[in-house]
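Just one protein chain is left out here, and the rest sit where they should.
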Amino acid sequence: MNYKEHKSEPFWWGMFSQGGVIAALLIPIHIFLGGIAVHLGLIDAELMSHERLTDLLQNPLVKLYLCVLLIFPLYHAAHRIRFTLAEIGLHSLAKILPVLCYGGALLGTAVVLYILWILL
Amino acid sequence: MMLDSETTKTYTRPISKAWWLRDRGHFNRRYFMFLLRELTSVFVALYVVLFIYEIFLLTKGPDAHTAFRESMSAGPWIAFHIIALLFALYHSYTWLGLTTKMQAAGRGLVKIGTKTLPPILIALGSYGAWIVATCVIAYLFLTL
Partner (left out) sequence: MSDLRTIKITVLRYRPEEEDAPTEQTYEVEFRDDWVVLDALNHIKDHIDGTLSFRWSCRMGVCGSCGMMVNGEPKLTCAAMLRDYYPNEVRVEPLVNFPIVRDLVIDMTDFMDKLKAVKPWIIREEEKPVSEGEYLQTPDQLKDYKQFSQCINCMLCYAACPVYGLEHDFVGPAAIALGHRYNLDSRDEGNQQRQHVIASKEGIWECTYVGECSVVCPKHVDPAEAIQQTKVATTTNRFKSLVMPWGNKK
């Protein structure tokens, strides 16, 4: 076996683990507030209204926060999905899966940046 | 003793395709929990994509966004969010526990001087960070 240090895996793994931390710390409360609490009437529905949210998004710090919240977990998920698909039967696609998964995360990154800084 | 694999007739039992359910005749609960752990990322990704879609709708004006919000209040979508929340919490639990386990092995990750920091401090730090982050986000969201 001829081993060679892999140069790009550390980069993807770094993004995966950053995303893992951010998803672990921040995602549950967001799901709870915007996806459950507001619909069960636990919090005021006005908090998720168009007027209120567009108002919040005027704040550049909120935009920056959303960048972190939405972009890093995409790489986290891309990495896990890449390996899990190979492990549950798509082993023969092990060469293409990174392109598809990380490609998806890169596309998602571009979409987030485009919406936050060009559309808004 | 080393074997000449060219001349020795060996037999290899291949791993099952669904090894996380049944591997060569046996069920291993930890393999199954591993797969659930990896599956959390799918729910994280779905939620993030939905979130991005909502911000996109914000740029389309109040009507489009209000309609989206109304559709989200339907039972199946609430159920989706509840399941996603459970998976997200399982991710938090496994992920934050991981740093503690890493600290507990060998040299650990964080050393102060010549001593490895006790893993319990890392556990308190990471689960504590979760509580603080959760409270701060909730507070800012409700009061900003």
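Labels for the chains are A and B, by order of writing; each one numbers its residues from 1.
Here is the rule we go by: contacts are C-beta pairs under 8 Å (C-beta built on N, C-alpha and C of every residue); 3 or more make two chains touch, one makes a residue touch a chain.
Since the structure is predicted, the reported quantities are computational estimates derived from the model, not experimental observations.
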{"item": "Shown chains touched by the chain that is not drawn here", "value": "A, B"}
{"item": "Touch list for chain B against the chain that is not drawn", "value": "2-3, 5, 8-15, 19-20, 23-28, 30-31, 34, 38, 98, 101-102, 104-109, 114-116"}
{"item": "Hidden partner chain, residues of chain A it touches", "value": "1, 3-7, 9-11, 13-14, 17, 80, 83-84, 86-87, 91"}
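The rule we apply is simple: only the chains that are shown with their structure count from here on.
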{"item": "Whole-Å separation of chain centres (CA-atom averages), chain A against chain B", "value": "12"}
{"item": "Residues on chain B engaged by chain A in the complex (per definition of touch)", "value": "17-18, 20, 35, 38-39, 41-42, 44-45, 47-49, 51-52, 55-56, 58-59, 61-62, 65-66, 69, 72-73, 77-78, 80-82, 84-85, 88-89, 91-92, 95-96, 129-130, 133-134, 137-138, 141-142, 144"}
{"item": "In the complex with chain B, residue positions of chain A that touch it", "value": "20-21, 23-36, 39-40, 43, 45, 47-51, 53-54, 56-57, 66, 69-70, 73-74, 76-81, 83-84, 87-89, 108, 111-112, 115-116, 119-120"}
